[in-house]
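Got a structure here, written out as structure tokens. Questions coming.
All protein chains of the complex are present and in place, except for one that has been dropped.
In order of appearance the chains are A, B and C, and numbering begins at 1 in each one.
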Amino acid sequence: MIGGGIGSTIGEVHRSAMRLTDRFDLVAGIFSRNHKHSLHTGLQIGIDPNRTYAGIEEMIQLETVRPDGVELVVIVTPNESHFPLAYAAIDAGLHVVCEKPLTASLRDALDLYKKTIASRIVFGLTHNYSGYSMVRQAAAMVREGSLGTVRLVQAEHAQGAGALPVEFTEGIPVPWRSDPEQVGKEIVVADIGTHAHHLIRFITGQEVEEVSADLSTHVKGRKVYDNAQISLRLTNGSRGALWASRVATGNEHGLRIRIFGERAALHWDHEDPEHLRFCPLDKPPLTLSKGQPGLSSAAQATQRLRLGHPEGFIDSFASLYHDFGDAIQDRGDRNSLPDLESIFPTVVDGVYGVTFIESVSRSHKANGAWTETSVSLDK
Amino acid sequence: MIGGGIGSTIGEVHRSAMRLTDRFDLVAGIFSRNHKHSLHTGLQIGIDPNRTYAGIEEMIQLETVRPDGVELVVIVTPNESHFPLAYAAIDAGLHVVCEKPLTASLRDALDLYKKTIASRIVFGLTHNYSGYSMVRQAAAMVREGSLGTVRLVQAEHAQGAGALPVEFTEGIPVPWRSDPEQVGKEIVVADIGTHAHHLIRFITGQEVEEVSADLSTHVKGRKVYDNAQISLRLTNGSRGALWASRVATGNEHGLRIRIFGERAALHWDHEDPEHLRFCPLDKPPLTLSKGQPGLSSAAQATQRLRLGHPEGFIDSFASLYHDFGDAIQDRGDRNSLPDLESIFPTVVDGVYGVTFIESVSRSHKANGAWTETSVSLDK
Amino acid sequence: MIGGGIGSTIGEVHRSAMRLTDRFDLVAGIFSRNHKHSLHTGLQIGIDPNRTYAGIEEMIQLETVRPDGVELVVIVTPNESHFPLAYAAIDAGLHVVCEKPLTASLRDALDLYKKTIASRIVFGLTHNYSGYSMVRQAAAMVREGSLGTVRLVQAEHAQGAGALPVEFTEGIPVPWRSDPEQVGKEIVVADIGTHAHHLIRFITGQEVEEVSADLSTHVKGRKVYDNAQISLRLTNGSRGALWASRVATGNEHGLRIRIFGERAALHWDHEDPEHLRFCPLDKPPLTLSKGQPGLSSAAQATQRLRLGHPEGFIDSFASLYHDFGDAIQDRGDRNSLPDLESIFPTVVDGVYGVTFIESVSRSHKANGAWTETSVSLDK
Partner (left out) sequence: MIGGGIGSTIGEVHRSAMRLTDRFDLVAGIFSRNHKHSLHTGLQIGIDPNRTYAGIEEMIQLETVRPDGVELVVIVTPNESHFPLAYAAIDAGLHVVCEKPLTASLRDALDLYKKTIASRIVFGLTHNYSGYSMVRQAAAMVREGSLGTVRLVQAEHAQGAGALPVEFTEGIPVPWRSDPEQVGKEIVVADIGTHAHHLIRFITGQEVEEVSADLSTHVKGRKVYDNAQISLRLTNGSRGALWASRVATGNEHGLRIRIFGERAALHWDHEDPEHLRFCPLDKPPLTLSKGQPGLSSAAQATQRLRLGHPEGFIDSFASLYHDFGDAIQDRGDRNSLPDLESIFPTVVDGVYGVTFIESVSRSHKANGAWTETSVSLDK
């Protein structure tokens, strides 16, 4: 992994995702340009300090000669460094997973493309929204013809987090994401607009052919655009709009897409990612859920849990395991506290639960008579 | 881990949760009563075959003498075996994580309680719903007095999965969960009702004092109850109902709770777990979201991602990593396919993305003139 | 009309409903026990003062001899007076529309029943929720077998308006609805519980056979019950619960019903009355909307507007007409004000609208060039 030092959200997301799949071991990295911070991160996450490198050349040189050297390089650094890092990795015959946008310029993007084709390595770009089951279901339904010809697309990735002049703190330089020198004035398109753009392409299988764009800045002093209103013409004559914004006050994540075809429409909203609304012509709309019988094989392949269990279900267990871990480190007296004071359920809760079951059974046998549920726990 | 062989949903959930926290290593187990299946499971998930044991006694005997022996036993077996397994583990001084319900009888539950208190090990019971951020937020708000005195509780765990006689397949014995001999007729209460019961206690901090229960069976031939309608009287005079069902046709997971206090109410629904509806007296209702500023420290502690990123966000990355893994195993020619045929985004998508950014910028500079976005990729 | 003086919400609702149907003329009444207030009301709503009567006997005596005498008596008085008023009207051969509950005692109710049967007049009871299109659709779907055998019912009418001790104002007697002497301690059941009870019967076609009830009071000093938790056993063995409450803090109107059958379920919520959720076994749930093709004839018969037009659509026009009426009374200078200051749209808004259409057309013809929309209005 290159980038993703302690404090980086996206680095931790990549690491968690790899652990969830249980198919990758993170064994080496350059976690920060600051080598000290990089070493610190490596230690925190269990990397052999000899495999926390100072730069990409060193990493490639040493890893490619090890019998257990890395096979895949994950690049989660700022946009402008994607090109040289990915280039070097491909050159060394390593697979690449890279954060979006691919590069800062089209020329660099085309170079990486040619390099990849020539080398036949695997190059993954983490437009992660295409990993959601219901996005894959949407793409499958378009391909199977459930919508007929696609006519209209409405996509938006409109966040509220930039509604205030968040980049200005006295005495601190403007962060790279708000500096037009480093990321270009069009960063709102590069950073979030490209997610909506990829979703349109992934779901409809169509390309955007022409755009008519209006970029604007709504926060005083801001040096980059923070809003983009783009009209679209797609292949086959379909039309639409893409709105990307950092000043959609009050919005959370704000990624949403609607596809209208001849015979039906699909609506997907990232704030409710496990449902897909399917609206056929002249019939009641249906709400498709992850895990329902009858979904496409593409959707089923990404489903880890049964119907009605949101992805967060695993996280709810992880929260408990986190607490169990804390308690074990503090070894021992947590579970003797009055149960409701304990943040996690213990044997005491188990006793109350069994008491409940037994008293329900007794009340039922007494034709619904009110029945006490008390239990006395002498500690 | 005891139980959780390949094919067990809950075993895999526990393992995924442990990997997500990155604090536990699964090193030993008895994954099935069938030792062959147990060994097979162990190999699949990377357990040293010498540490896949035939029984609890053997496991304890050998693990407790190893310097790197297990510290924590995770029990995910059928209900009736929880007691002997947990008892043996505590006896050996090991921490325990156990699936609910704690035991099949109240006497056993109390025995485990006393044993735990005496031993001062950590005993965690996976009523996992209390691990959701917004459930912890709800509990914190009740404790802080945001609702005033709690007056009413309405809880339900009503699933649709048992609406058909799913347990009857010709020539196959009724599974343990539908056999009153093995699990008791009241299994609908033990299995899912206890989750709703624990949520009531966890959020309100009150105990159920009295119940008036009506159990019924709605599927012909079924030998256990599949519906429980229970009226509740709680401490402090609050009232309510708990409905547990396996025949709530069309429901998915169906766990939901509403708490009404003097000054406000809270609504939480497991099918939308990252929001909590807060309804104050005579004011507009608010929708609290995981990650919002101002949540309780208990809610913040379980939050892995920023506002607007559902827990499934990590899973969307995991889906891509899963595909990356497949592609790397097939080494090499995936990314030369036409991009939309590839299930995951590649360098080709990156090129299209950068093309889009550049054409948006050109259109804007030309005052919104329609601008082509095409790029030619000679392969 | 008997009752419904100026200030009575329900009286005005009945009058508006009659005007909407355009089939009834309100020509006589006893609008209050206070004859002065009654006369005042009559004058306000355009009743001939000779036909505003002091009592039911006088009204019947004089109206039954007029050639244009009343045919229908509408009773919107407090519960305890329903019986004598309805009795007298039936006795005189007049049709009756009566607010619920029918009477204060079962004996009186049975008397009215026998009297009605004997007289063959039309007796309507305004359990108005059965007038909603989607409630009729639900009843039709159950009758047609879309759900299979009904197994479970969950109904609630739980309001928040009584969460505070609203009935106590210094120096003012407790209103009749909170006085157990006048309405019985069980008023929460009589007043709102009966609506949920009627909905269950209307939709399922089943009768409640047995109840197990728990009534409670949650506001200090209140003399009537303000919460009722009732377990139900219905004909054919179906089960369920009915919750009626005045202390469901933060709830608005709170009437909602769910019916679970063998093959599907239906959910209806009065706060979103024009939709009906239909959840078939193992298929995606559908949202039925008033006006959709394919609804039952019963639902179609109550539909005044096309799909997508909520009933409030007419009200939105009525709001404008109300403003038009005000402006005409103030005759004349409203529409010369700057348009946005006017509460209703005027010719000025029309000019801006036409300007918009024309500039859109010009921009489109200029291939999307940005085009001004200004118009100068010299007043």
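As a working rule, a residue touches a chain if its C-beta (ideal position, glycine included) is under 8 Å from a C-beta of that chain, and two chains touch if they have at least 3 such contacts.
Quick caveat: nothing in here was measured; it's all calculated off a predicted structure.
Within the full complex, the chain left out of the display contacts the shown chains A, B, C. Within the set A:279, A:301 or A:377, the residue that contacts the chain not displayed is A:279. The chain that is not drawn here is touched, among residues C:48, C:68, C:91 or C:271, by C:271.
Interface note for the absent chain: among C:22, C:144 or C:181, the touching residue is C:22.
Seen across the whole complex, the unshown chain contacts subunit A at 147, 151-152, 154, 156, 160, 163-164, 212, 214, 216, 218, 227, 229, 231, 233, 237-241, 243, 245, 247-251, 260-265, 279-281, 285, 367-370. Of the residues in subunit B, those that touch the hidden partner chain are 212, 231, 278, 282-289, 292-294, 368.
One rule holds for everything that comes next: only the chains that are shown with their structure count from here on.
When every pair of chains is scored by its C-beta contact pairs, the maximum goes to A-B.
For the touching copies subunit B and subunit C, the fraction of interface residue numbers used by both exceeds half; the interface is of the same-residue type. Separation between the centroids of subunit A and subunit B, computed from CA atoms only, is 20 Å.
Subunit C has its Cα centroid 42 Å from the Cα centroid of subunit B. Residue numbers of subunit C whose C-beta contacts span two or more other chains: 212, 231, 285, 368.
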